[in-house]
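First, the structure itself, so that you have it in front of you.
A single protein chain has been omitted; all remaining protein chains appear in their positions.
Labels run A, B and C following the written order; every chain starts at residue 1.
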Amino acid sequence: MVASARILRHTEIARGIFDLRFFSPDAARTATPGQFVHIRVSDSFDFVLRRPLSVCRVDPSEGSVTVVYRVQGAGTRRLATMAAGAQLDVLGPLGQGFPLHAGDVRAVLVGGGVGVPPLVELAARLAAQGTAVTSVVGFQTRAQAILQDELALYGDVRTTTDDGSLGLRGLVTGVLTQGFVDGANRYYACGPTPMLQAVQRTMAGLQVPGYLSLEERMGCGFGICVGCVHPIERDGRVQNLKTCKDGPVFPAGEVLFT
Amino acid sequence: MVASARILRHTEIARGIFDLRFFSPDAARTATPGQFVHIRVSDSFDFVLRRPLSVCRVDPSEGSVTVVYRVQGAGTRRLATMAAGAQLDVLGPLGQGFPLHAGDVRAVLVGGGVGVPPLVELAARLAAQGTAVTSVVGFQTRAQAILQDELALYGDVRTTTDDGSLGLRGLVTGVLTQGFVDGANRYYACGPTPMLQAVQRTMAGLQVPGYLSLEERMGCGFGICVGCVHPIERDGRVQNLKTCKDGPVFPAGEVLFT
Amino acid sequence: MTPLPANDVDLRVQLLSLMLKNPVMPASGCFSFGREVARFYDLGLLGAIVVKATTLTERMGNPTPRVAETPAGMLNAIGLQNPGVERVLEEELPHLAKYDNLPVIVNVAGTAVEDYVEVVRRLGDSPLVAAIELNISCPNVKCGGIQFGTDRGMAAEMVAAVKEAATQPVIVKLSPNVADIGDMAQACEEAGADALSLINTLVGMRIDIDRRTPLLANGTGGLSGPAILPVAVRMVYEVAARVRIPVIGVGGVASGRDAVEFLQAGAVAVQVGTANFTDPFACPRIIEEVRDWCAASGVSRVADLIAAANPAALRLRKERAL
Partner (left out) sequence: MTPLPANDVDLRVQLLSLMLKNPVMPASGCFSFGREVARFYDLGLLGAIVVKATTLTERMGNPTPRVAETPAGMLNAIGLQNPGVERVLEEELPHLAKYDNLPVIVNVAGTAVEDYVEVVRRLGDSPLVAAIELNISCPNVKCGGIQFGTDRGMAAEMVAAVKEAATQPVIVKLSPNVADIGDMAQACEEAGADALSLINTLVGMRIDIDRRTPLLANGTGGLSGPAILPVAVRMVYEVAARVRIPVIGVGGVASGRDAVEFLQAGAVAVQVGTANFTDPFACPRIIEEVRDWCAASGVSRVADLIAAANPAALRLRKERAL
């Protein structure tokens, strides 16, 4: 659950976006797509909080887990300085990932920015169970587009960018039309909150059920601080559930936005 | 004055005691024995204060400065992890070193523990100006004895240890007899405060003038925080002078101990 | 002092009528009700456990973001989210019964004296609850909490009312956001507090300069973590020299050395908060580090460290022992 994991590979795959692979046989065996790891970027008190990063790929045979992250602030900047061979303090896998439904014929995956990484392992598992996968991924601009090739291994990928520098200009929801989601049993979405909100609304209109992976600021990452909650309507009442423990993935129909 | 200096060599020379050589042509040219450098051991806020370490050797031709330090607490422990090739944030040389007196025939050098390092460069300069050098160095135990060979290049070295595991058992002052200091024009001492106090008393009794290098906790290291003062009797009055700027070396006769 | 074998160190400390197997316990709100951490290690290792603040009725807490990082610390504005005392008793505490000698301390919060009293009354029926920790120092709720902790008279009134209702010992948790902590401590002692714990968090704020707004949805939050340790040590030192009741030290404990520092300042035990987030194994690690430090320093009984650096507090302790 907590491990000092050796970094196997650490490369910049787009401007300021890194692919980090570390050795953690247990996590590689047990992690499911949508779960995350909670990484301590330094033993300095400058960073008393760990950083949550979604599992992007696991390779149980190699015993490796891969995360893909964007340098955002001081912590990820520090993380980016760590070289292959160094030891990383990793807690996880944590949380509830994306539930798979064995009978699904077709699933639509929607990702925005650094919300795309968890969709890769998800696409692989869906494909493995025979569910057809179509992905829609949105980025600010071409230079920040990531993981389309990886997703393309498992099905069609549509790309949008805010500035039109790659794929369609506009938001991912622009792609989510009746025709596009035709035949889809389910959708899975991960990305910034405004995107999730728009996707939830659009897909509800198109009557496709799905799951959202929420992003909240975390203290502990495993349920003891109650910092990361999100309002969820469940069992007929609104509850502030912990996204680190009860989530980050929730049924889209239960998620409330304010 | 402030430099990012490359570490040229970093080796453990006794249990928990390190020899650190870094590249700093300016400091190597200008530093005098008894001055110190103020080192930032990390850019983490865990260490908002720099660490003062005495200049042990300079090599102007190589552009290098050497310090010798003992791992004491968190900061020096951190410093000890830095490898040759890494960059070190060094401020200095700082403070007033040991004054040399050209006509001196013989000088006695007294060092205790990690107070010994500054005596090495001092011994070299004294020898170069034709002053005969005798050193008395004290350590807790044999495993912590350092720099006797270096000092021996410039004259006789007497060693004492608290436990008798090397040289004479007891304190350095045990060596400082009338016969031993015979013909000495001056003494120079650096070490823990109780040692300095004892040496001051003993040498005053033997009527040999000298200098003490004081150790006080420092904030800034260059005179702006007024943290590092020591009571000095000068110009007929007691003043709290800054050991970082007015010292760390003071004429022994001026130094007050409480 | 000559070193000892680590196994020869007696870690026990006495807190009121409780003999704790060691002086380390998690701080309220930084351990939930223990269930999550029980996946990581045996809670039976702990000296005691302090659970999340409990109020009379369920509370949803504040909007998010509720946490932010700061240099050597963090801010939180959880806002006392908890399921209310009934569900705490029914759902959250029972799993703790299986641990041998694990005193359960329940942190109690509210907005009015009557609420506090009622929660304490209901907890009084539970044999599982070893002590009450009265949280009059929560900076993150609009009404209640901290104002009791920064007003001498209100604090005393609260403590007296709760003491009357309580069947278990009452530990009062003090706020550091005051000009004179010793005076607050004394007020609580005089009003009947059985022990004190300090400190709760300092009020702080971070601003998201790119969005030009406070980072926490609540605006301000409580500052915790290593950053506040020197403030906490100072307050423990001052209070331990002022009152005769035992003091528990809280604030920034992240290592065995930190724990020893609080003990020497005059605390009989320490609570560990934020460090649990950085390192889920913080508490058992700190216990082992205390043991190792004692062994290396030749200290055979950790209880001998209490107030060792605080002569006035030591004198009070000795008087009390007579």
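The working rule: contacts are C-beta pairs under 8 Å (C-beta built on N, C-alpha and C of every residue); 3 or more make two chains touch, one makes a residue touch a chain.
Because the structure is a prediction, the values reported are computed rather than measured.
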Exercise for review: Going by the touch rule at the top, give the shown chains the omitted chain contacts.
Suggested key: A, B, C
Review point. Of the residues listed, B:14, B:49, B:80 or B:127, which one is in contact with the missing chain?
Key: B:49
Revision key, fill the gap. Among the options C:60, C:128, C:165 or C:231, the absent chain makes contact with C:231
Study note, to complete from the structure: In the whole complex, of A:45, A:98, A:139 or A:154, the residue touching the missing chain would be A:45
Revision key, fill the gap. Out of C:96, C:188 or C:202, the sole contact with the unshown chain comes from C:202
Study note, to complete from the structure: Contacts from chain C to the absent chain lie at residues 70-73, 75, 150-151, 177-180, 202-210, 212-214, 219-220, 223, 225-231, 233-234, 237, 252, 257, 260-261, 264-265, 293, 297, 308-309
Review point. Which positions on chain A touch the chain that was left off?
Key: 45-46
Check your understanding: So that we can see where the missing chain sits, which residues of chain B does it touch?
Key -> 1-2, 40, 45-50, 75, 91, 216-230, 238, 240, 245, 258
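We adopt the following convention: only the chains that are shown with their structure count from here on.
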Exercise for review: Look at all chain centres (mean of CA atoms) and spot the one farthest from the centre of chain A.
Suggested key: B
Review point. What is the distance in Å between the mean C-alpha positions of chain B and chain C?
Key: 46
Exercise for review: Go ahead and note the Å separation of the Cα centroids belonging to chain A and chain C.
Suggested key: 36
**Study point:** For chain A paired with chain B, centre-to-centre distance based on mean C-alpha positions, whole Å
**Key:** 57
Check your understanding: Where does chain B touch two or more other chains at once, residue-wise?
Key -> 45-46
**Study point:** Residues of chain C engaged with two or more neighbouring chains
**Key:** 71-72
